[in-house]
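Following: one structure in structure tokens, then a few remarks.
The complex appears here without one of its protein chains, the remainder shown in place.
Right after this comes chain A.
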Amino acid sequence: MTAPTSPPESEAIKASIFQRLHPQVYLERFISENVRPDGRAFDAWRDISVNVGSISTADGSALVRLGDTTIVCGVKAEIADPELDRPEAGFLVPNLDLPAICSPKFKPGPPTEEAQVLSDRLNDALTASGIISPASLVIHPGKAVWVLYVDATCINYDGNAFDATLIAMVAALKNTRLPKTTFDEDSGRTTCSRQDKQPLKIAREPLSMSFGLFDSAHILSDPTSFEEPLMDTTISVIMDERGHLISVSQLGLLGESGPVDTLQHCITAAQTRREKLKAQPPFVA
């Protein structure tokens, strides 16, 4: 026998059981009332907070919270020989880890498929935007270049990790200081100076804004971990600080409303969002 619970409490338990057993219907009921389970409107975004430079063992770091999704990103700079066919190009190596700590969905072990796909998309986004020109990472042509390992770890996974991680990676790169180097041609050794450190030359700052399409008709911005698996389609719009498009990707079908309309709507919504964020550091244009 379970103890009798007070009416509001038992209602809350009923609702959470219903949510777990019938997530699709649960979300449908909210959508029909024009609101989302967390109380947001369809086009509302979660708050972003960015904290940089708190990790002393990294050359640059950032902690980003997008609603409850939390990402820590650290940049480690090392020195390597360049590729033979690209003597004047440094390396930018972004990776995202989704460890078991961040959600009950993930198990300990090698990177999950989701982590692999996200890392690949992040690499594409950073490369496509040309955030740092590979030539600016050269220490001595053909002999020595910088390798920037941009490692992000998810601490709490509440959906839309792609947007949050891209913000964290860009903020960590902006926070990175590289030491001044001297290359000794005879010994082939590079020495660095701790006193003289310079920030990286950031060419463009990509910002991603993602949307989920529910039931082929409703566009939900910045989906949570509950909403994400119920979306038919995910659309990500990546823009730079001037509002120019860098990449638009759509994973899944586009519904009756017509593909052009839906994409157009997302791009316009992303532009509005980009403009609004300019008032908040570190997104200031």
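Going forward, contacts are C-beta pairs under 8 Å (C-beta built on N, C-alpha and C of every residue); 3 or more make two chains touch, one makes a residue touch a chain; residues count from 1.
The working rule: contacts and distances are computed from a predicted model.
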Omitted chain (choose from "DNA repair protein RAD51 homolog 4", "mRNA transport regulator 3", "Cyclin-like protein" or "UBC core domain-containing protein") - UniProt protein name: "mRNA transport regulator 3"
Candidate in contact with the missing chain, chosen from A:25, A:155, A:203 or A:245: A:155
Candidate in contact with the missing chain, chosen from A:19, A:116 or A:250: A:116
Option touching the unshown chain, where A:44, A:100, A:135 or A:217 are the choices: A:100
Residues from chain A at the interface with the omitted partner, ascending: 54-58, 61, 68, 70, 72, 74-83, 91, 93-95, 97, 99-104, 108, 110-111, 116, 119-120, 123, 147, 149, 151, 153, 155-158, 179, 181-182, 189-195, 225
